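Apart from one protein chain that is not included, each protein chain of the complex appears where it belongs.
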Amino acid sequence: MGGKNLRIGILGASGYTGAELVRLLQDHSEASIAWMTADRNAGQPIGALFPHLAHLNLPALRRFEDVDPAAVDAVLCCLPHGLTQETIAALPRGPKVVDLSADFRLRDSDLYARVYGGPHKALEVQKDAVYGLSEHYRSAVARSWLVANPGCYTTTAELPLVPLLAHEIIDTRGIVIDAKSGVTGAGRAAREGSLHAEVSEGIHAYGVATHRHGPEIEQCLADFAGRPVMVTFTPHLVPMNRGILATIYARLADGASAMDAQRALQQAYADEPFVRVLPLRSTPATRHVRGSNLCLIAVHPSRVPNEIILLSVTDNLLKGASGQALQNLNIMTGLDERMGLSQTPLFP
Amino acid sequence: MGGKNLRIGILGASGYTGAELVRLLQDHSEASIAWMTADRNAGQPIGALFPHLAHLNLPALRRFEDVDPAAVDAVLCCLPHGLTQETIAALPRGPKVVDLSADFRLRDSDLYARVYGGPHKALEVQKDAVYGLSEHYRSAVARSWLVANPGCYTTTAELPLVPLLAHEIIDTRGIVIDAKSGVTGAGRAAREGSLHAEVSEGIHAYGVATHRHGPEIEQCLADFAGRPVMVTFTPHLVPMNRGILATIYARLADGASAMDAQRALQQAYADEPFVRVLPLRSTPATRHVRGSNLCLIAVHPSRVPNEIILLSVTDNLLKGASGQALQNLNIMTGLDERMGLSQTPLFP
Amino acid sequence: MGGKNLRIGILGASGYTGAELVRLLQDHSEASIAWMTADRNAGQPIGALFPHLAHLNLPALRRFEDVDPAAVDAVLCCLPHGLTQETIAALPRGPKVVDLSADFRLRDSDLYARVYGGPHKALEVQKDAVYGLSEHYRSAVARSWLVANPGCYTTTAELPLVPLLAHEIIDTRGIVIDAKSGVTGAGRAAREGSLHAEVSEGIHAYGVATHRHGPEIEQCLADFAGRPVMVTFTPHLVPMNRGILATIYARLADGASAMDAQRALQQAYADEPFVRVLPLRSTPATRHVRGSNLCLIAVHPSRVPNEIILLSVTDNLLKGASGQALQNLNIMTGLDERMGLSQTPLFP
Partner (left out) sequence: MGGKNLRIGILGASGYTGAELVRLLQDHSEASIAWMTADRNAGQPIGALFPHLAHLNLPALRRFEDVDPAAVDAVLCCLPHGLTQETIAALPRGPKVVDLSADFRLRDSDLYARVYGGPHKALEVQKDAVYGLSEHYRSAVARSWLVANPGCYTTTAELPLVPLLAHEIIDTRGIVIDAKSGVTGAGRAAREGSLHAEVSEGIHAYGVATHRHGPEIEQCLADFAGRPVMVTFTPHLVPMNRGILATIYARLADGASAMDAQRALQQAYADEPFVRVLPLRSTPATRHVRGSNLCLIAVHPSRVPNEIILLSVTDNLLKGASGQALQNLNIMTGLDERMGLSQTPLFP
């Protein structure tokens, strides 16, 4: 532990993303956990909530009031949407902050108010926030003190789309994102819809045409397309715990081919440690990235001329949440981006 | 049992569709099983293969050579693709035949050869075959001796699309069918890709742009659109046993609205016992039709103007296979179409 | 519907056992549902809570205050433990009542108070209650107005043990019941421990040495052994929705053999429609009784001399709850015991 110079505080460690951060940080050679908060479970060891972490040597959970945010180098914030903005606004400046909630993702305050049902309460801080799709906002992330970590669906959809829009290989119109997620995306809250008996042996769509990740995806894609993008986005709940698969339908730009898409993606991610572009016509499975920060991408020519199908898989708790958060923290602190993120996927 | 006048023979009773026919026929007041074949398991009771049927009073499995096809009123054929066509061609004329394989579904012999990798071996019989999407080919089914029972993906996709194309509410171009299936769609064959450890806790696409149900869907849709239709069709394997969800993206015809689609579907299926059109913006789940012959359909306006999203769910072994086969048999024999098919879905 | 003379009221139809009763009653030729209560969801159709029942023609859910218990021939009570006793005590005498809760199962009021943490509030009614393990208390059930329907674990364990104790083939001492249940046994309440992410991909024991079904089993076994019986009982939660497997270890009485056990069980259940004794050394699976009222039992000689292993499987929502409740109701009303209970198991 002697060499661990990066002191970390975790706000809201009682959920799946918090627990996953704890897991990842065990493999980080420079970071140590200084404190973790979980207001309703303050005083308990994290093993009381997450028995799989009980054998680790970790500080007990504490109330937010009882920790010193200024005493850490970085804060990883896993608080719920809506509650996060004021908490982060009230933090002392100094520690780097990665926020895993949606609170600082949308730059347009009107759009935020419309999508999240009320005005933003920390607009001055919002101005500082950088959207943390690591591979495409890396230099801005490196310079910022506050990163808005992208959503799980959005990350999985944006990684294949950004290079193709940036290079004008696909049209900005007609993009359809049919996404499938495991149930941990809904968090650990005790809700009827997340019960084993309600989730297993079945699949259904939800949030059709209304899910909040739609506008977030569009904001990111517009950054790289250079003009507004409107997408069709349909999330589905799959009877599994982890993983997101985005099946994306796109129209090729005039003169572009599926091979152009393949090449553009290979080039974009050639040096990236966590994004792998598979050979043309591959079919990645979410189970093959489980527990890792990897995103696997594949390109398929469609039966319909001038269209392609993109497949993209992540572990929603890793590249879709805690993994990318740690990746961003590494970037913000000048560390090797891969630190704490070299876990080999667990299969089966 | 005295009143059971419809003697049934089942060819290939060792697979899931065969076993499901046996289950359904227990609830049929007019039909009785005269014989069942399973060449490799001849001589055994079906309970040796399917312990959930062991308590039923059923004839032992027999070899095809040892049964008399002429002694039954109807044959339900659950043999594998490719092996079926010659078997059915060799049957004596007399019994009604419902074929659950793909062998007689495609009317165009060139298309068949291309899709299934070789020439059809019973083209003269193919001419007699009627495509058995019960709700839309009912009168032809009623007159035929041979019904080609539709595929599971195709049924689930065709039911919402046919009325909308027939009434020109959606365009023939731009239809995207993103379909998700449980693993029984792959049958009971012992294959690595169907193992629990390879299927659970994950999702992946397969047969992208190449799956054989694509051309079958197009043939059916063209029948009602009055001109060729090309669709994008992507199947996915979901970690569940039963169920198909088709998420379908379509463009509205000029002047048409999502409400027009809703009304057209409600009207088309108002008197159908097995197809239920849910209120606008509903999200049907496959688990809510499990074990039943139901198809649930919902319409959603898209975020993108002039587009709609259709959701359709079936149990792939019922409306997607054995249930529709029995429905067709009821139609062919002049019985109440619902006989043997009134099972309430099993949930959870 | 003309012939349906048995009017049924269901108290507490918003849980899994209530929904399962609704499903079973669709197949009952004599019974019709007059009313269903669900206080918090009064006014809604049951399809709002259970979409798999939405297509059925059923009365809307009502508040208890708004139904007339005297207007039905039978009440099936699916209210929670503890809340049930006073409700049933306050019902008008007249309708037959089957109570699916634990409130009237234990005859000894001291034992009840100890096991359920407080005194019974309807002891005078308790005296009328008959324990409803249908096969073994049939004549008492037939004469009673109030049946205490057995628990799911208890039914599964008692059916193999009762005949062996009654015929003194096994010792009353040393019985170990290692039971494994699906998650619907915990009901539909939104609890963290029942979430998909907390239940799937794992197994654990719970209530070790303290589960309330232990004393219930002992009361029943003592009835047939003719003296007190103490059992070791350990329940486990299995990542599945339905089903209970009891693996039972027992010592043979002096001079008795595994074949004696096999014969005694075969004889005991030879004429029973729902209990099947499999050939010696069979291994029944819960999935082979899913959705049915069946109990499958198998006997194994142990490696250890003079010991046997019993395997017993049920669907916890059928023979372990709603199925046996309907079976008891049929007995109480003089109907064919099998009415509404002839569903073939659903597999896979």
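Lettered A, B and C in written order, each chain numbered from 1.
We adopt the following convention: a contact is a pair of C-beta atoms (placed from the backbone, for glycine too) under 8 Å apart; a residue touches a chain by one contact, two chains touch by 3 or more.
Keep in mind that what you see is a predicted model, and the values were worked out from it rather than measured.
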Among B:L165, B:V183 or B:A321, the residue in touch with the chain that has been omitted: B:V183
Contact with the hidden chain (one of C:Y16, C:Y153, C:F233 or C:F274): C:F233
Of C:R242, C:R276 or C:K319, the residue in touch with the unshown chain: C:R242
Of A:L294, A:I308 or A:A321, the one touching the omitted chain in the full complex: A:L294
Those residues of chain A which, in the complete complex, touch the missing chain: 16, 19, 22-23, 26-27, 50-56, 184, 200-201, 241-242, 276, 284-285, 287-292, 294, 342-348
Chain not shown, touching residues in chain C: 174, 176, 178, 180, 182, 197-198, 200-206, 208-210, 214, 230-234, 236, 238-243, 245, 247, 249, 281, 283-288, 290, 300-304, 307, 309, 311, 313, 348
Touch residues of chain B, complete complex, unshown partner: 16, 183-184, 188, 190-192, 194-201, 239-241
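Rule of thumb we're sticking to: only the chains that are shown with their structure count from here on.
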Between chain C and chain A, distance of the C-alpha-averaged centres to the nearest whole Å: 46
Averaged-CA centre spacing for the pair chain B and chain A, given as whole angstrom: 39
Euclidean distance of C-alpha centroids - chain B vs chain C, Å: 36
Junction residues of chain C, two or more chains touched: 16, 184, 200-201, 241
